[in-house]
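These notes are about the structure you will find just below.
Apart from one protein chain that is not included, each protein chain of the complex appears where it belongs.
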Amino acid sequence: MSANQLFLAKLDEAARWAQSSSVWPLTMGLACCAIEMMVIPAPQYDISRIGSEVFRSSPRQADLMIVSGRVSHKMAPIVRRLYEQMAEPKWVISMGACASSGGVFDNYAILQGVDQVIPVDVYVPGCPPTPDGLIYAINLIQQQIRTGGRGGILARA
Amino acid sequence: MSNLPEWIAGAGNRPDLDPTAVLTPEPPEVVARGDDEMVLSMGPQHPSTHGVLQVVLGIDGEEVVRAEPEIGYLHTGIEKTAENLFWNQALTVIDRMDYLGPLTNDFAFCLGVERLLRITDRIPRRAQQIRVMFAELTRITSHCIWLGTHAIDLGAISPFFYAVDLRENILDLIEAASGARMNMTYFRVGGVNGDLPDGWLERLDALIAKFPGRMRDLRDLLQKNPIWTDREIGVGIISAAEAVAWGLTGPALRASGVAYDLRKAYPYSTYDEYEFDVPTRTEGDSYARFLVRLDEMEEAMRIVQQVRKKLDPGPVMVDDPTISLPPKPSIGISMESLIYHFKLVSEGFRVPPGDVYAAVEGPRGEVGYYIVSNGENRPWRVRTRPASFYNLQALKKIAAGNLIADVVVMIGSLDPVFGEVDR
Partner (left out) sequence: MADRSFQTVSTAVDPTAVRQPIDDVDEIVRTTAGQLLEVLARLKSQGYAQLTDVGGVDYLERSPRFDVVYHLTALPTRASGVADVGRPKRARVLCGVDDGAAVPSAVRLWPNADWPEREVFDLFGITFGDHPDLRRIQMPADWEGHPLRKDYPLRGPARDRTPRPPFANKENVGSRVPPTGEVAERLRQEIFERMRGERSGESEATS
C-alpha cells in the first residue's frame, strides 16, 4: 500500500471516529416518542456519554434526524424539507412503530412509515420504544459510521 | 437497499420516487395588514412550541400584533380508528391522545362506557382506588414534563433534570404495575388490567418519602428566581370571565380565579373520600399558572398518600364475564372461562345503544368523551372534548401586544399536548 493510501485511510478513520462520537440529533419530536426522546439527555439515560446531548433545532447544525412520532400527511412535506436542509453526511433514525410503518394508525391521516419520504438508516420498534432502545439505535448509527457507510473524510452519501 | 421486496416502500427502494423533488407545504392564507406588519411562521418544527404547532405571527418589530395558531400537523384520525375497533381495543388508540397523561384519556373513556353499560356502581372499590392513584401519579408525571420543558424554553436547563428524575421514579412504579412507561392502557372497561404486584406499595412509600425533598428542589430552582419571575409575572393575563368564555379548564382556569375542578364538582370514582385542596389564584398570568401547577403536584401526592392508606383488598375488575376477561389460570381448567375468553377477545362485548358524555379532570383540564353506541361491539362515534385544544385557542386572544419571547412563555404556561389538540 502506498504511503498516500495509508495516510488517507488513517485520516478517514480519524474523521469517522470524530463523527461517530458527536452525532448531534435534530429536534424532530412529533408525538409520544418525542417524550421518550426528550428524557435521554436526562441523568437516568444520559446520552451525553456518547456525545449526542446537543439537540440542535436548526437542521443546518444537526447530523441525525430522529423522527419520533407519527407523521401525518400534513407534516410529511415539512419532514422532507427539513431532511433536505440538513447538511451531508446525515443519518435518520425512525423511532417508534408509527414512524417506521404507521404503527397502530393504519388510516387516512398517517404516513405509513416515514421512509416513504426520506431514507432511513435505523428503525426502532416500540410504542414508544424505551429510551434504552433509542440509545441502542444511536449506537448502531455510530457503528455504521465507524465501519463503512456514509461519513469519513469524503462526507458524501 | 434495492434487494428489498417491492412492496416495502422506501425512498431508497423506489427509484420512481424522485429524491430531489421538493414537496413544498402550502402556507396558510395570511395577508399582512398594514405596512409595518411582517408575517413570521413560528413552527411547526421549533424547539419551543411543545410539539407540532405552527403559530403564524404578525409582528411589528419584536412585538406581536396577531397570532394565529395553525394546528393539525399531528392529526392521526384516532376518533375514526376507534370506530373500527372493539371497545377495549379502542382504549389503546385513545390512550395516545394526551400522551403526557395517558391514563386520563383511559379514565374518561372507561367512565363513559361504564355508564352506558350501567355498571358504574359495580366497579370494585379497589379498582376505583387504583384508578385514582394512577390518575394522580400521571398528573404528577405530566406536570414534571411540563415544568422541565417550560423551563428549557426559557433557558433554565437544570429543572428539567430534577423533574425528569422524579418522573422516572414514578414511571418505574407505573411500569411495574401496568407493563409500560407510557401509553400503558392500564385501565379497562370495568376496572384495571391486573392487580398491583407484590412489594409495589413499599416502593410507593419510598417515593412518597422522597417527594417533598424533590418538590423543594424544584421550587428552590425557579419560584423566587428573579429571571423566572421577570419573564412570567404579568405575561399572558386572562381574566376569569375571559377564561370561562374561551373554554379554558384546568390549571389555566384556576389560575384566573375560578376554582372549577371536576374532582370536586362532579366527584367520580371515590374522589369524594379524599381530602385535597384545589389551588386557585386570581392573577391569571403565567406565573399564577406556574404556581397552580406546582401546588397541584403536591395535592396529587396528598391524594396518593390517602389512597395508599385506604386501599381496600378485593378484585380489580367488575364481576361480569361478558365484559371482563376471566383470570388466565382458569382458562386451562374451565370450559366456560375458555369460551368467555374466546368471545371477548374475538368479538368484544356489546354496549347498549345510547350516548353519554363523561369527563375527568386531567392535567390540562376537562378531558371528556361524548360516546355514541349503536348496540354493537364497536363505538359508533367517540368525540373527544380535548382540554388542550380549547386552552390553546386562547392563545389567539392573549398573544397580541406581547413580545415574541412572551409567546413562548404563554404557550408553555397553557401547556398544550398536540396528540390531544390534533387527535
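In this document, chain identifiers A and B correspond to the written order of the chains, with residue numbering beginning at 1 in each.
One rule holds in what follows: a residue touches a chain if its C-beta (ideal position, glycine included) is under 8 Å from a C-beta of that chain, and two chains touch if they have at least 3 such contacts.
Quick caveat: nothing in here was measured; it's all calculated off a predicted structure.
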Of B:Gly72, B:Gly236 or B:Pro363, the residue in touch with the unshown chain: B:Gly72
Option from B:Gln223, B:Ser330 or B:Asn374 whose C-beta touches the chain left out: B:Asn374
Chain not shown: contacting residue from B:Trp146, B:Phe211 or B:Tyr390: B:Tyr390
Of B:Arg66, B:Lys80, B:Arg125 or B:Arg203, the residue in touch with the unshown chain: B:Lys80
Touch with the omitted chain, as defined above, among B:Ile323, B:Val360 or B:Val408: B:Ile323
Positions on chain A where the hidden chain makes contact: 73-74, 101, 106-109, 112-113, 116
Footprint left on chain B by the chain that the document does not show: 7-9, 25-26, 28-29, 71-72, 75, 77, 79-81, 83-84, 115-119, 240-241, 244-247, 249, 256-261, 264-266, 278, 280, 282, 319-323, 350-358, 366, 368, 370, 372-376, 378, 380-381, 383, 385, 389-390, 393-394, 396-397, 422-423
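Just so it is clear, only the chains that are shown with their structure count from here on.
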Chain A partner contacts - residues on chain B that touch it in the complex: 1, 9-12, 17, 19, 22-25, 44-47, 51-52, 72-78, 80-81, 92-93, 96, 99-100, 145, 148-149, 160-161, 164-165, 167-168, 181-183, 418-419, 422
Chain A residues within the chain B interface of the complex: 27-32, 34-36, 38-39, 42-44, 55, 57, 69-70, 72, 74-78, 80-82, 84, 104-110, 112-113, 115-120, 127-128, 130
